[in-house]
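The complex appears here without one of its protein chains, the remainder shown in place.
And then chain A:
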Amino acid sequence: METEHSENERMHRLLGGALDDVDLDANVVPAVLAGYDRGVRTRRYQAAGAALAVLAVTVGTATLLPRSGSGTTRPATSTTGKPSETTAPVIKKPAVDLSRCAHERWARMYSDGMTAPSGTLSEDPAAEQADCRALLSAFAAVFPDATITPAYFGVLELDPRVDQSKVKQDRAKDSAPDLMRDTGTEQLYLSTHPDDPANVYQTGGGTIVTPAGRESFGVYVFKPAAGDASPADCDTVTADCTPIAGSGGWHGALTSKTAPMDTVDKTAILTDGHGNFVRVTFNGKDSTGWYTVGAYAADGGAGDPNRGKWINRWTGKLAPGNWPPATPALTDAQWLQLLESTAFHTYLDSFVKYHAKLPADPLH
């Protein structure tokens, strides 16, 4: 046994020696994510990594409401001049700053909840702006002190500060290191400047910030597979499940499941009883807030003293470990409070109508 152990150890050293002085710090992740995007259009994006998948441009989250010291309400106005038929529910209190919902560039969405291919803009952003206002108003009605952040991602092709010829060249070469070399600094800038016109906003989900923490969430329409037991009923769900009490027809089930990477996924499935289903997801993590130096460096951040650590893009805080730390903004009980609230159910009504009026997904 000892001989075998010794031989194993010797082989391990031998193989380790073969790696000495070999520079293997290239960052292939952007290329991987870009490759994934070419093969499949993904759902709406709320996370940094997700946006990276589409555009190799890292996203951040936009601090929306309320701005500290600001007690004023400024109703959002559409910049298109064309009011959307999908209007937000009227929730007059508490005061909510909806100004960021007036952002001009929104990603095109389809009625099945999918996002159009990379960088495709909505032709009628008034609909997305209205949904944004409805979402923020619903959260504010339950948690007035919370700050809600919608999803957004940077689009280099819309950015006048970068050399477009280089971007085009790098994309043509499919070279993530080259793109990072030429635009990494700008991508980091965009991720922390949500108001920049080169950022594109996206409906459904975002990030909630409270004194307790900051976490991402998603809201999606979906259709259960034919023949599936109702996923909105705890009686038919095997995972750890909490019923979501109803109002106005909306009710459902909140499940909790341990996942890899130190994550506990929470999924709420709500139905209005008329065939409409909405999924709300959260896991106590701020998927947009943390990055590693390698994400913006052509060489993977080789030599950077912070390499291997997670960096919070908003606070600069460093965190060791394989995965970003959990920073839940709401407790499970508070999430349940939101999911059972009339304000949120009213939002779901408008959310379903918003989706019904979106163009059909050409792939389905």
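Before moving on, here are some points about what is shown:
Assume a residue touches a chain if its C-beta (ideal position, glycine included) is under 8 Å from a C-beta of that chain, and two chains touch if they have at least 3 such contacts; residues count from 1.
To be clear about the criterion, contacts and distances are computed from a predicted model.
Of the names listed as "Phosphate transport system permease protein PstA", "SigE family RNA polymerase sigma factor", "Arginine N-succinyltransferase" or "Cytochrome c domain-containing protein", the one that matches the UniProt record for the absent chain is "SigE family RNA polymerase sigma factor". Considering the full assembly, A:V22 is the residue among A:V22, A:A225 or A:A360 that touches the omitted chain. Interface note for the absent chain: among A:N8, A:Q164 or A:N306, the touching residue is A:N8. Considering the complete assembly, chain A touches the hidden chain via residues 7-29, 31-33, 35-36, 39-50, 52-53, 114, 151, 205, 216, 218, 220, 259-261, 263, 265, 281, 283, 287-288, 292, 294-295, 300, 322-324.
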